[in-house]
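Let's look at chain A:
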Amino acid sequence: MNLHDALSSGTFAVTSEVGPPKGTDVSEMLASAEILRGRVHALNVTDNQAAVMRLCTLAACIHLKNAGHDAVYQVTCRDRNRLAMQSDLLGAASFGITNVLALTGDHIVVGDHPAAKSVFDYESVQLLETIVDLKGGRDAAGNELHGVPDFTIGAVVTPDAKPFRPQLAKFEKKVRAGATYFQTQAVYDPESFTSFSAYARGLGVKILAGVVVLRSAGMARFMNKNIPGIEVPQALIDQLEASNDPVQTGIEITARFIEQVRSECDGVHVMAVGAEHLVPRILDAAGL
Partner candidate 1 sequence: MIVVRRKPIDEILKMVGRHTRVMLVGCNTCAAVSLAGGQKEVDTLIELLSLAASRKGFSVEFSDAILERQCEPEFIEKLDSQGYDAILSLGCGAGVATLAGDNDKPVYPALDTLFIGSAQGFASWQAECSACGSCVLGETCGICPTTRCAKGILNGPCGGVKDGTCELGDRPCAWVEIYDRLESLGRIDDFGKTMPAKDNSISARCCEWDMTKEGDDS
Partner candidate 2 sequence: MSNIPPHKASEADKDRVFAPCRARCPVHIDVPGYLSAVAEGRFTDALEIVMQRNPLPSVCGRVCLRPCEEGCRRCNLDEPVAIAALKRAAADHGAYPLPRPMGTRPERVAIIGSGPTGLTAAHDLAQLGMKVTLFEEKPKLGGMLRYGIPNYRLPDDALDRDIGHIVSLGVETITGVRVGRDLNLDELAQTFDAVLIAAGLQGSRSVPIDGAHLPQVMTALDFLERSASGEKLDLGERVVVVGGGNVAMDVARTAIRQHAQSVDVICLESRDEMPASEHEIEDATLEGANVHCSWGPHAVIGDENVCALDTVRCTSIFDSEKRFAPEFDESELRRFEADTIILAIGQSADVGDLGINLTHRGSPIVDPVTLRTSHEGIYAAGDVVTGPTRIIDAIAHGHRAAAAIFGALVDDWSLLRELDLENTVLGEIPPHMSEMLETRRRIQMETVPFYEAIKNWGEIEEGYTEYEAAREAQRCLGCTTGARLAQEKCASCLSCMRVCPHGAPGVHVGGYMYFDMEACHACGTCASACPGSAISIEGCSPDEMVLRVQRALASPTIDQTIAFVCGHTRNALETLDPNARIVTVSCLLRVDESTVLQAFRSGAGRVAFSECDTGTCRFPHALKLVAQRERSIVSALTQIGMGDSFRIVGPASDEEAPS
């Protein structure tokens, strides 16, 4: 079952992600995808993640598609203006790649080409509106399209953002702009997540809980300190600290989390962050 069908049929959706290579050798990316074949409904392809230049997302999506995977085409606003983004989206649709996830994107100066000009002609809300326009048969300037793409439109949200209210207002804008499902930033506190999720689902959108497996207490502390919108509760950090096999403990924590929120959301998005090989173990543990 692909992502679209999972979401529309009410099946608990499972996605993960792969990163395109720096270079033209896609074998490793395809190998990572291979491990997850049959375990996930779709694989996200990141777009020059963290502003580090890589093989283009669209090409990577085509490779995955050709290998029989369902790909989610992530589109950021950092590197392309509205013309380039629209034409790439049309290009993607022409290859049958119809899952898109609209993001604003990390800033250029944090990446490996800090001197580049950042574009941000659009940001996520405006991009979502344009994707909806395309789906409706017109481009952003109102011109008619010959051949109309169909998209499953996703966006992202950070339920633990600080401060939260501006983030929430932006989330609502994204909903109004036409996002139908949301993938969240990594979440760890079931209670706060489910309360957000309940609110969001009330607006008629699907929510995929973002999970990142914690492999050590140090990693948890690092994320708390450096990654915006991530709140690993102290109890979990203590648990990892006390463990002789923190990786196993991390997997158990993740599985337990999925267990706890499963009935309150529409799926889960497992971010591998450099440990793709662990994803199947997580899914096993969570019974997915």
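How these were chosen: all candidates are chains of the complex that A comes from, given by their letters.
Going forward, a residue touches a chain if its C-beta (ideal position, glycine included) is under 8 Å from a C-beta of that chain, and two chains touch if they have at least 3 such contacts; residues count from 1.
What you see is a predicted model; the values in this text were computed from it and never measured.
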{"item": "Selected neighbour of chain A [touch, this complex] from 1 or 2", "value": "1"}
{"item": "Interfacial residue positions of chain A with respect to candidate 1 in the complex", "value": "77-78, 82, 103-107, 109-110, 118, 120-126, 129, 140, 156-158, 161-163, 165-167, 169-170, 172-173, 176-177, 185, 227-229"}
